[in-house]
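Some chains have been omitted; the remaining ones sit where they do in the full complex.
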Amino acid sequence: MAKRQTPEHDESSAEYQRGMAEIRKQLGPMADNYIRRIKSLAPEFAWVNVTFPFAELYPRDVIDLKTRELCTVAALTVQGFSQPELKLHINAALRCGNSRGEVAEIITQMIAYCGFPAATNALMTMKEVFDEIDAQSRPGKSKPKKRKIAAKERRT
Amino acid sequence: MAKRQTPEHDESSAEYQRGMAEIRKQLGPMADNYIRRIKSLAPEFAWVNVTFPFAELYPRDVIDLKTRELCTVAALTVQGFSQPELKLHINAALRCGNSRGEVAEIITQMIAYCGFPAATNALMTMKEVFDEIDAQSRPGKSKPKKRKIAAKERRT
């Protein structure tokens, strides 16, 4: 088989920058760390993560971000095993205009499509996200808590 | 073990009637046939199908029906094997105010969460639904086409 030509990547390209901007909009301050961590393990994985869903899929204006994120929460709920990704997207769903009640409601709706085991997994992940947000917003606790969360994130 | 007491069901109850009304709103004219078919196989399954998602979950006003149905399409897409149920809910999504473009868009978004195999399955199911709707709306063809679709429905 002939030598194959690995595509080159340019992080200063409009495509990559648009992807990073979109990730920051959704994930907030943890966005850059998240991608850096993945890049240290597998640069190609990180490149695809930035350019494919975030530079390509999410910026399209056919569906608004609030609805897109609720759909993603629904999808990750029924998978049952996507807890780390679900954490990111429950955060993103709240950041994009969904209320806590709407997140809880869509997880509850999913009982009908995935049963209780997967839906309960999602409910407990939702609780973790809400608890972390509450811990961060408590006065005088935000700095150390932030670090603890980052450590936890890495672990899951 | 003591004799267990099987709960009784009353199809004239407000709960059951609310569920049937909700199913008709979502599935349209095929709703009653769908439930009748399930009831002929397993009456308990049919009862739960009417009363739990449709009388209980969907009528809640926390999220509007249009968004709920798009979330369900997203969820069924990532499962990969839920083609018959996905057909019903793509129909319901259109009936509740989503455009064809929005349905195609959310299936496309799901590539990021379930990969191409499950997303392509959903895309082909979407095509089936669109084709059936188009066939039914063609002049002079609606009666025989309807019957063919019903037969197909039963088969999947």
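As written, the chain order gives the labels A and B, with residue 1 at the start of each chain.
In this section, a residue touches a chain if its C-beta (ideal position, glycine included) is under 8 Å from a C-beta of that chain, and two chains touch if they have at least 3 such contacts.
Just so it is clear, the structure is predicted and the values come from calculations on it, not from any experiment.
Counting all copies of the one sequence in the full complex of this file gives 6, of which 2 are shown in place.
Criterion: only the chains that are shown with their structure count from here on.
The geometric centre of subunit A is 28 Å away from that of subunit B, both derived from CA atoms. Across the complex, subunit B meets subunit A through its residues 52-53, 57-58, 60, 62-63, 67-68, 70-79, 82, 85, 101-102, 105-106, 108-114.
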